[in-house]
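The structure is given below, and queries will be raised subsequently.
Shown here: the complex without one of its protein chains, the others still in place.
Letters A, B and C mark the chains in the order given here, with residues in each chain numbered from 1 onward.
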Amino acid sequence: MERRRVGILGATGMVGQRFIQLLHNHPWFEITWLAASDRSAGKAYGEACKWKLDTPLPAKIAAMTVQPNTPELCEGGLPIPKIIFAALGADIARGLEPKFAAAGCAVISNSSAFRMVKDVPLVVPEVNAGHLDLIETQAWRRESGGYIVTNPNCSAIGLVLALKPLEERFGIESMFVSTMQAVSGAGYPGVPSLDILGNVVPFIKNEEEKMQEEVGKLLGHVRGDHIEMLDAKVSAHCNRVPVEDGHTECVSVKFRKKATREEILAAWSEFAPLRGQHLPTAPEQPVEFDTAVDRPQPRLDRMRGNGMAATVGRLRECPLLDWKFVVLSHNTIRGAAGAALLNAEILARTGRLDKLGVPTGATQGQAVLA
Amino acid sequence: MERRRVGILGATGMVGQRFIQLLHNHPWFEITWLAASDRSAGKAYGEACKWKLDTPLPAKIAAMTVQPNTPELCEGGLPIPKIIFAALGADIARGLEPKFAAAGCAVISNSSAFRMVKDVPLVVPEVNAGHLDLIETQAWRRESGGYIVTNPNCSAIGLVLALKPLEERFGIESMFVSTMQAVSGAGYPGVPSLDILGNVVPFIKNEEEKMQEEVGKLLGHVRGDHIEMLDAKVSAHCNRVPVEDGHTECVSVKFRKKATREEILAAWSEFAPLRGQHLPTAPEQPVEFDTAVDRPQPRLDRMRGNGMAATVGRLRECPLLDWKFVVLSHNTIRGAAGAALLNAEILARTGRLDKLGVPTGATQGQAVLA
Amino acid sequence: MERRRVGILGATGMVGQRFIQLLHNHPWFEITWLAASDRSAGKAYGEACKWKLDTPLPAKIAAMTVQPNTPELCEGGLPIPKIIFAALGADIARGLEPKFAAAGCAVISNSSAFRMVKDVPLVVPEVNAGHLDLIETQAWRRESGGYIVTNPNCSAIGLVLALKPLEERFGIESMFVSTMQAVSGAGYPGVPSLDILGNVVPFIKNEEEKMQEEVGKLLGHVRGDHIEMLDAKVSAHCNRVPVEDGHTECVSVKFRKKATREEILAAWSEFAPLRGQHLPTAPEQPVEFDTAVDRPQPRLDRMRGNGMAATVGRLRECPLLDWKFVVLSHNTIRGAAGAALLNAEILARTGRLDKLGVPTGATQGQAVLA
Partner (left out) sequence: MERRRVGILGATGMVGQRFIQLLHNHPWFEITWLAASDRSAGKAYGEACKWKLDTPLPAKIAAMTVQPNTPELCEGGLPIPKIIFAALGADIARGLEPKFAAAGCAVISNSSAFRMVKDVPLVVPEVNAGHLDLIETQAWRRESGGYIVTNPNCSAIGLVLALKPLEERFGIESMFVSTMQAVSGAGYPGVPSLDILGNVVPFIKNEEEKMQEEVGKLLGHVRGDHIEMLDAKVSAHCNRVPVEDGHTECVSVKFRKKATREEILAAWSEFAPLRGQHLPTAPEQPVEFDTAVDRPQPRLDRMRGNGMAATVGRLRECPLLDWKFVVLSHNTIRGAAGAALLNAEILARTGRLDKLGVPTGATQGQAVLA
């Protein structure tokens, strides 16, 4: 089977590198286009990028020429792929991603720029694949076939994986979450070592706000042309700790319906919404419960399910709400590049990568982003 | 003025070392006796102890002979001091501390062994110095003049310092706290480096239980011969992080009475219950508020007030309870040796170190520990 | 092809765990026996062992019963495998390994106990596979077919891999090496976090001595029944740093023959002594040179060649000797379990695992260890 051609926007950053790592030998997708800022464009990728991962940079990728960040024809007249993974900062994304969508591309974005916009789906496939229907309400879709799909903030993904099966069975009324987040979440150079060695920084700009609102949208429901947010109070405390990869989160939750320990464990272990879809990046078991008293731990558990599973542990009663537990997930795999890749796989599986570049006329919605 | 002679039980451990450091050149107390387990007894302290602090071990202390852990006359017939700082593990403390109390000593203990016992005061001088009256209900006090006084767990002290002024003015109804605790809290050798480098361990044995119950006693009120616990729900999540010293805690709190931001800041800044007592170890300002968005941080703030102040920051509204903030304090100074030392100072100031070794006959209470 | 049955002595420790990880799905070997100290014997492995690796403990292994540390028939009368990987501390190894050799086992040891003994080969297959001939001089070999083979200290392996191709072409006259070693080299619990967080410990017991003498034996030559040590001066400085895995070493070396930069790089890139042997654990390229100015680095390079390659970099002239460079290798894979496993593979390939348990009568040497 021929692999679909894909491109990466923001290819030299930390998330861009993860895209390259995860797409290497991917059965469905093949990287044919890499773009980055003007500083890098025109150079060989191996020269433009300070590769920071512990698997080797594939030689083929190293030799590719970095293209400029525009949806126009690339050097040599090669067509730009219609499937674009975007690993851009929010400010840049705000300007660039719509251009690619308008050019007929499926922009599968890791940026926060459009996550909370009304007609943009914010999706974790195991949690709310149905939200992808919002695509059809995007003006670009009608005009060029293109669209933007987003995945949540790295700190929200592990959390909603753990919460979704509980929400389905017991309903969530309110929740605390206190995070201990890895430095890779801030990109490169990101957090200065002088700030974090032997230290904790109890602040990450906009992170608590993002978590609180994204959880509401992710666990919300499609109501015609928009998402009705989950009606639950969420209070987040976000902290940076000296960990390379893996966000650990302490959660207390109050349910609408009484739940026993056994029912909660069953909800997690039976949670397999993608089973049967055979998506290459989907973990066998999206939420793994560990029975040890001191797990999950980022260094030991972040790579479960090839970095795509969330690990939960320490389920116990909460004196204040109902139950408390700890959840952990890999912030640059499950929480960023892997999240977007899984979005691409569900888009492919549901036929939404087939009609790119051609006006669909299908949508009746308005261009929210215009 | 002649300094009172004091001894240290468990002198070679991490908290024992902090006692030595903090008592060096103390204006009121002089170390004349150091005891440790049989393995160390008989050796010079400098040889028995693997000194781990970054100030030099005082030469005079290094030359002292470590005594056995018993309240009998020490080597050479020197009398054992009547003021004993105890830095023992709970299991050892359970056996040894009562012997010293029975021998007429004021046992100023950092151990958890007797903290929750009915007639043993659990005290942070700024918070509940009045609880020291419980001493008079101890059987030892009547029989020998001796008694046991305890300070709380290292994770509870910073928290109650921040909460006390709020409890006084607004009343606390419920509270969520998630900690990020330093490795020194586990003593030496304590946490293996393989467990904590680049990692988080979301579990500390018994820590959540201790925090939850100790906060209740510390913020409770003397009712005759016992403490009536604070009627508030407390939910704690305790985590170990790769920080050497300083416990950082994320707190959400619900008050009984509405409080504005200004009122909370005023409560903290006006909190100075020990002013005028001139205790050498008491910080000028027990609770310092930092206005920066990303403070407090353990490496930068743990030494405020010579390691005795708690730093609060990030006061903001909580979507679930009323307010949230971060509090930080030094876990082996404010949270252990300094806490006990301040207890000794308030005991001295209130005359409770003057009648040791002689039966008082004063108590009508029962020996709870017998 | 049926896999050979193997056992692991010291199976619950850090190196024992690595053996289990590396032997999982090994094409030639199958774990059928796990032994550990009395504390663990009789328990299921999954219960006896605190698994510390970031890949899951295989379920089949978790269910195996830990056997006692003796070469007698194990529980249920199952025969003990004749191929024994030994991951024991030196003191225990000194007593146990000879018993297994005497029982006809090939003891493939990671311990330092017998490395410098005259008739025991100290082997890194790429460096001195010929030293395996020493096996035939061991008394056990003659009597039972059993023998002991060792691999070097974790700090010596990467170094000799880098040095061997240089020694072959230019001869080594003297050398300076300063190490920065990972905490996993000390096992578990090993280095206390209070000793190493934000710190360097410039001392590892016996490490400098081991490095200095082991390099001499590894680069030495078989002379009849013993090894003639390499005639070179070696000065080692060994340090522990806050790194989880991967030993980094700064090397200055003086050659007997002038060498250019190009010749050195060629020596490394052409070094492939095991090519054609198809050993499953042998890295394609045992010594990889990285051209970046700031490499190798433990976190980025330790997993090259599945953790079995040494990475060199920063080749530059030395103002004092001839050349200097940096070498890095994974200390618990290449430097311990992987080293022993590769020794087992070369033993298998050269027929030395075929005659176990039967007297060979072949040796004329003496029992050095008796």
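The rule we apply is simple: a contact is a pair of C-beta atoms (placed from the backbone, for glycine too) under 8 Å apart; a residue touches a chain by one contact, two chains touch by 3 or more.
Predicted, not measured: the structure shown is a model, and the values here were computed from it.
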Hidden partner chain, touching residue among A:P202, A:P242 or A:G335: A:P242
Check each of C:V201, C:M229 or C:A272 against the chain that is not shown and name the one that touches it. C:V201
Of C:A48, C:A129 or C:M175, the residue touching the omitted chain is C:M175
Even though one chain is not shown, chain B touches it at residues 52-56, 197-198, 244, 299-304
Can you name the residues of chain C that touch the chain not displayed here? 174-176, 178, 180, 195, 197-203, 212, 233-235, 237, 239, 241-244, 248, 250, 252, 293-300, 313-314, 318-321, 324, 326
Suppose we count only contacts with the excluded chain; which residues of chain A make the list? 14, 52, 183-184, 188-198, 242-244
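Criterion: only the chains that are shown with their structure count from here on.
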Give, as an integer number of Å, the spacing between the C-alpha centres of chain C and chain A. 41
Give, as an integer number of Å, the spacing between the C-alpha centres of chain B and chain A. 44
Multi-chain contacts in chain A, i.e. residues touching at least two other chains, fall at 197-198, 244, 299-300
